[in-house]
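A single protein chain has been omitted from the complex, and every remaining protein chain is retained in its original position.
We just call them A and B in the order they show up, numbering each chain from 1.
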Amino acid sequence: MLVYLIRRLFNVAATLLVVSVVTFGIFFAVPKLTGSDPALMYAGRETNPTALAGIRVKMGFDKPISEQYWMFLKGVFAGRDYDAGTEVTHCAAPCFGYSFKSEAPVWETMLDRMPVTLSLALGAAVIWVIAGVATGVVSALKRRTAIDRTVMIGALAGVSLPIFFTGMVAPAIFVYGLGWLDVSNYKPLTEDPLAWLNSLILPWVTLAFLFAATYARITRATMLEVLGEDYIRTARAKGLKEGVVIRKHALRSTLTPVVTMFGLDLGGLLGGAVLTETTFNFQGLGTAAVAAISQGDLPVIMGVTMLAALFVVLANLIVDLLYAVIDPRVRLT
Amino acid sequence: MIRRKQALAITAVIAALSLTAACGGDDTKKAGGDKGDKGYSGAATGVVNASDAKGGELKLWSPQDVDFLDPARAYYGFVWNMQRLFIRQLYAYDSKPGAAGTKLVPDLADGEPVLSNDGKTYTVKIKDGVKFEDGTPITSKDFKYGVERVFAQDVLAGGPTYLIDQLDQGQKYQGPYKDTDPDKMGLKSVQTPDDHTVVFNLASANSDFKYLLAMSSSSPVPAGKDTGATYTNKPVSTGPYKVESFASGKGATFVRNENWDPKTDTIRKGLPDKITFTVTTNPDDMDQRLLSGDIDLAVDGTGVQQAAKNKILKDANLKKNADNPFTGYIRYFAFPQTVAPFDNVECRKAVIYAADPKSLQNARGGPTSGDLGANMLPPGVPGADKSYDPWNLTAGKPQEDKAKAALKACGKPDGFETTIAVRNNKAPEVKSAESLQASLAKVGIKATIDQYDGKLSSSTIGSPDNVKKKNYGIIVMGWGADYNSGAGFLQPLVDGSFIAQTGNNNYTMLDDPEVNGLFDKAAAAATPDAAAPFYTDINKKIMEKALYLPINFDKALVYHNPRLTNVYFNDSMGKIDLAVVGVAK
Partner (left out) sequence: MSVADVPAKAIEGRSPGRIAWMRLKRDKVALTGGVVVIFLILVAVFAPQIVSLLGHPPNEFHEDLIDPDLGTPIGSFGGVSSDFLLGVEPTNGRDVFSRILYGARISLIVAFLAAFVSVVIGSLLGALAGFLGGWVDGVISRLMDLLLAFPQLLFTIALVSVVPNSLMGLEGSSVRMAVLILVIGFFGWPYIGRIVRGQTMSLREREYVEAARSLGAGRGYILIKELLPNLVAPILVYSTLIIPTNILTEAALSFLGAGVKPPTASWGKMLSDAIPIYQDDPMYMVVPGITIFITVLAFNLFGDGLRDALDPKGS
């Protein structure tokens, strides 16, 4: 178990390292190849040579890419000083870079944005897992009934709807049309829990609808497969109650693929629910990254990409560990 | 991203005229100090809800973040307006509606500057009793230090650099951080004979210099409190409010500065107890709050979004709290002469004639987005003539016959191919480009739209080499002056000596001895009024050369909370003047 964990953690580190090299290469090297000067992105309106030179020195753009990357990597663990010759800006570890657009370390921006994305993703996740698995199970048990058909058509519609469309339709109906909810603009949980809830209901439901549809489909398919397995038949033959068979035996195996998917999906969302955040105008990690891209704020792009990758990789690891709990057949070696 | 200060004067007369046109003359009250409800565009001509009542919290919102609060680095017009709350300069635009608001009055200075040495030396006395937020008196050295900081472009980039152009005079001063002088007072052209006197020595006379002294970048900064690049997070206040907190991308809180003495300040009223500034990513939500009275003002001044605009225009109750002032911007297409066939005046004319001015106006948002523009000097700048229309653009119709004739004269009777360069982050500009593209297609000119990265405009359209390489025959742009003079507006656009290798604004690459000479004559003129005819001339010269296709003189539909007091648009910036706004009745 311990050996397994160490090996997996090593894998996580290796994956992140590769992601960081690739991301860094693309965002810092490609502009160089296409001949655009990254310093220009920071200079704003005044592109006088002094300002540009100052930015280059401070950001390290004057150094070779490999050294710039090394400085980035070192910064993550040891912090980093941005030295303009006359004036030093310190960025404490974990330094994912320093945004000279906002004169703040990227890590601070990310910490600031994280609660928004966490609230959005976790809340929606709870809804979609419960709703998705429940409808999937019901659908499988009532196979080929009207309920099954309706649920499955609804689920298929759900996976076919783009979130940036439902994200517009939902407020159009519930906010502007029926007036049941206010315009949602994220409020921190610590400030006003009710306002927090109110601001999140619509995004949660919209986001969860999309995922719940997928989960319902997967759950139904797996459940049907599992119900045909021999050990279920054995369990039934033993005279166990149908409810017990479903809950104790069938559901457990059904959950394995669901958990895998859940890990990937949640991990992906935690790194920034780009479309949902954009549609609902939430200031989360995703919108931070999109804004950073449009402003050419390389350190922020880099930071969010790394964080997103970290979430996915960690989520995968946790999922694999969870397997052992859910499915007794799985041994971690 | 070019965001210029909208320091353009619009005379009360013009504003009143446009107002009558926009609302069918339902506002018959005269501009002035009378109280109460003035109706649509009332604040564009006079003061709405005059009051001296103190108290309350003024809630400012903006969909755009501030660039910097640091006076040396701020360049956004709305930030300059916000800085009126907490930073003072020697001179400032008067807090009055109409043309009076474009006049500079002494702020921290004790009276007008004394000019000597053939207008090359400006000697300014500093008022008694003016203090920083910590209570230390403001001295001449603080002004000099503030000016010196602008020279430290390696650390404090972002703001205007006019002061370097005027005051470096070959010294190659590197700013206070690299200053070898122990007191960091190494800039030679600015002297501080005593604590109450600051002397600026110019290389040549420049009647616009007072405008430069009124910019944020000329604000005093105490050397002991300077934190370099991070000064933007906590600039030291000299005005009625001080920065309590500031977070980039989120907002700021301003509270009363106890060391501000209203007796020393004729410009600011300092009415609200507290001012909050909130950055939002959701402009529609902001508009919603604004219309419901939740917040007071969208301080960016670019006007409400389309959804709210339509709501306001359809509802008389909302409309009476809205204004449609000129913003001081002009929107236009420029034709670089270095890109064939735009080296030929007839081909340039063909594009101008083929364009559909009404359609271009619609692309920008219809009549509330601006008046059809016919020349390059917007109303309000001394020497402007709004009715000057050499290409008959205000008729609002494409002139296809004339366009075809011009094409023939250009030797391209079947049209030609060209590229329209447009910033990808400005939707109305992209729509304008699409409109021009559609109009040009009708006369056989095939234009491709190239959306370049808006944040890199200084190295894309601002680089003459790149313009040539990319074959940018048509460039979509907007322009507002940094300060209210013909030179401030037109010189960067058309003076040959302003052509630069990056950050160029003279897109048409005009280097005409006659035009350049006219600028020199205007600069030598004794007063702005005496200089005005030269700018009229320059405007005519460049329009006759068919170098530009003006789209409109920009306007915005701005809504304000009816509870606001002392509301009016300061013509020096085309925005509601924050210096006097209050929230208590």
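Heads up, the rule we're going with is that contacts are C-beta pairs under 8 Å (C-beta built on N, C-alpha and C of every residue); 3 or more make two chains touch, one makes a residue touch a chain.
Source: prediction; values computed, not measured.
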Identified contact with the non-displayed chain, of A:F165, A:W180 or A:Y231: A:F165
Listed residues B:G365, B:G415 or B:G486, member touching the removed chain: B:G365
Residue of B:Q64, B:Q437 or B:N516 in touch with the missing chain, whole complex considered: B:Q437
Chain A residues that touch the omitted chain in the full complex: 11, 15, 18-19, 23, 26-27, 30-31, 34, 36, 156-157, 159-162, 164-165, 168-169, 172, 176, 264, 267-268, 271-272, 274-275, 278, 286, 289-290, 293-294, 296, 301, 304-305, 308-309, 312-313, 316
Chain B residues touching the omitted chain (full complex): 284, 305-307, 309-310, 313-314, 358-359, 361-363, 365-368, 424, 430-431, 433-435, 437-438, 441, 448-453, 470
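One rule holds in what follows: only the chains that are shown with their structure count from here on.
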Complex interface listing, chain A residues touching chain B: 36-37, 40-48, 50-51, 53-55, 57-58, 84-87, 89, 100-104, 109, 112, 183, 185, 281-283, 287, 291, 294-296
Residues on chain B engaged by chain A in the complex (per definition of touch): 1-4, 65, 67, 75, 152-155, 157-161, 174-175, 177-178, 228-230, 232-233, 247-250, 280-282, 284-285, 288, 425, 453-456, 458-459, 462, 502-503
